[in-house]
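The structure under discussion is supplied below as structure tokens; questions concerning it will follow.
This part shows chain A:
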Amino acid sequence: MGNLATFSSTMLYTAIAFYSIATIMFGVTIKDKKKQNKKGMTGTIAISITIIGLIAQLVYFITRWIAGGHAPVGNMFEFMTFLGLSIVLAFIIIYFIYRLNILGLFALPIALIIIAYASMFPTDLSPLVPSLQSPWLYIHVTTVSLSQGILGISFVAGLIYLIKQVDQKKRSKKNIWLELILFSLIACVGFILSTITFNILDYSATFEYPSGDRTLTVEYNLPAIAGPQDGELITEGANGALFEAPGWLQGRNAAKKFNTLIWSFATGLVLYGLIRLVFRRRIGAAIQPLLKNIKPDLVDEITYRAVAIGFPLFTLGGLIFASIWAQIAWDRFWGWDPKEVWALITWFFYAAFLHLRLSRGWHGEKSSWLAVIGFAIIMFNLIVVNLVIAGLHSYA
Partner candidate 1 sequence: MKKLKCECGHVNPEGTVLCEACGKPIEENQHIDGNDKTKLINMRYDGSARRSLTYNRSIIDKIWSFFSSVKVGVWLIVIALFASALGTIFPQQMYIPAEAVSRDPAIYYEAHFGILGKIYYQLGFYDLYSSWWYMILIALIGISLVICSIDRVVPLHRALKMQKPKRHETFINRQRLYSESTNVSNEEKQQVVKKLEKLRYKVRSDDGHILAEKGRFSRWGPYVNHIGLIIILIASLFRMTPWLYLDDYVWVREGQQVVIPGTDNKYYIKNKEFILEKYDEDDEQFKDALELIESRGGEVHKNYQTNVIIYKNVDADLPGAEPKLEKVLEDKVWMNNPLKFDGYTLYQSGYQQNEFSSMSFKIHKTNDSDQEALETFTIDLTAPETEYEFESGFRVVMDKYYPEYYLDDGEPRSESKYPKNPAFVIFVYPPQTDSPEINFIGIGKNIDATGENKYKLGIVDFETHFASGMTLRQDYTLPFFGLGALIFMIGVVQGMYWQHRRIWIHPKDKSILLAAHTNKNWFGIKKDIEKAISDTAIQMVIDQQEVEGNEKNKEGHNG
Partner candidate 2 sequence: MRIEKAREKKKDRKRNRLIFRTIILAVLVAAVVFALITNAKKDSTIYSVGDKAPDFQLQQINKNNDLETIRLSDFKGKGIMLNFWATYCKPCEIEMPYMEELYPQYKDKGIEIIAVSLDATEPVIHQFIDKYDLTFPIPHDSRSQVLDLYKIGPIPSTFFINPEGEIVEKVEGALTLERLEGYFKQILPDE
């Protein structure tokens, strides 16, 4: 890789560092009770650091574009990284409207998790296949990503609302669900941690397995808990699989991904257990006191505002621009490809969200739950549909 590409990835690391510092600074603002969420010093510093981080990531983006000759939104690593950038950008915009520090404490870690998650995919500069060689790649992908970033902020605001408002005194369905959502975030961290650990250990085990009339090989970088169906270990000294992944898993290297999922869950559970040990209560209950001074109506307003901005943008990027490009590249603007269907499902979902909110008065808690589910659908479309359900969009 050339110097420019190296410089580019350095800038991405710089951005990650700045986002991390900014997160801590936003955390400090909670203690600034006197000037709660009015122009406090710490808040200003925190947002400034965030902006510097964003600029660093923009430099990464531009230099990688120059180095690769195409906008870096062509594979899973590049797209997810850009989604991280979008969330930060959306956060900054919303921050300047509402000046709510606590939002940063939640939004930046989410962006960080997504960028870290992205780095688990191959990060090499890769050439574009013919179907992606079009200016519509930038137009479609960037608008979709920006819209998802803003919808991500609605998720963050919804989450804050729920943590603050759901009664944690006794165990209820609501706080179990809330705990599940928080656990899924921890499982993402678990995924990143386990991947990095075994990367450092340089773990590798190769399996051979039959696929149709061919024999394929797959390299595991995490110890195999679930191996490929009828797979055979060919690396010496590595551990064999404990069991075989179910056969209905489709797509390339499905078994490997399934294995990764198991690892993420396992590591996530360990992490979750540790946190529970330290705080001796539900994570939701542990965070709740931090949100004492937050006005729920303001957070609810942010949830809605983010959807109100994100929904039209998503329609434009995820459906309209997508259709125009599909018409040019694939000769039809709509083809019921799984990714397209899930974009439609996302759209249906947020349409229902808006109708429920505007016509049926679903405010506050109900609308927060919906915002959280909506973002879950987006992430499902991004990760599961790309990696598990084989379709035209499987570029990763």
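In picking the candidates, the idea was that all candidates are chains of the complex that A comes from, given by their letters.
Methods note: a contact is a pair of C-beta atoms (placed from the backbone, for glycine too) under 8 Å apart; a residue touches a chain by one contact, two chains touch by 3 or more; residues count from 1.
Here the structure is a predicted model, which is why all the values come from computation and not from measurement.
A.B. asks: Every candidate listed belongs to the same complex as chain A; state which one touches it: 1 or 2.
C.D. replies: Result: candidate 1 touches chain A.
A.B. asks: What does chain A use to touch candidate 1 in their complex?
C.D. replies: 1-2, 5, 67-69, 97-98, 122, 124-127, 129-131, 133-134, 136, 212, 216, 247-248, 250, 295-298, 301, 304-305, 308-309, 311-312, 315-316, 319-320, 323, 327-333, 335-338, 341-342, 344-345, 348-349, 351-352, 355-356, 358-360, 385, 389-391
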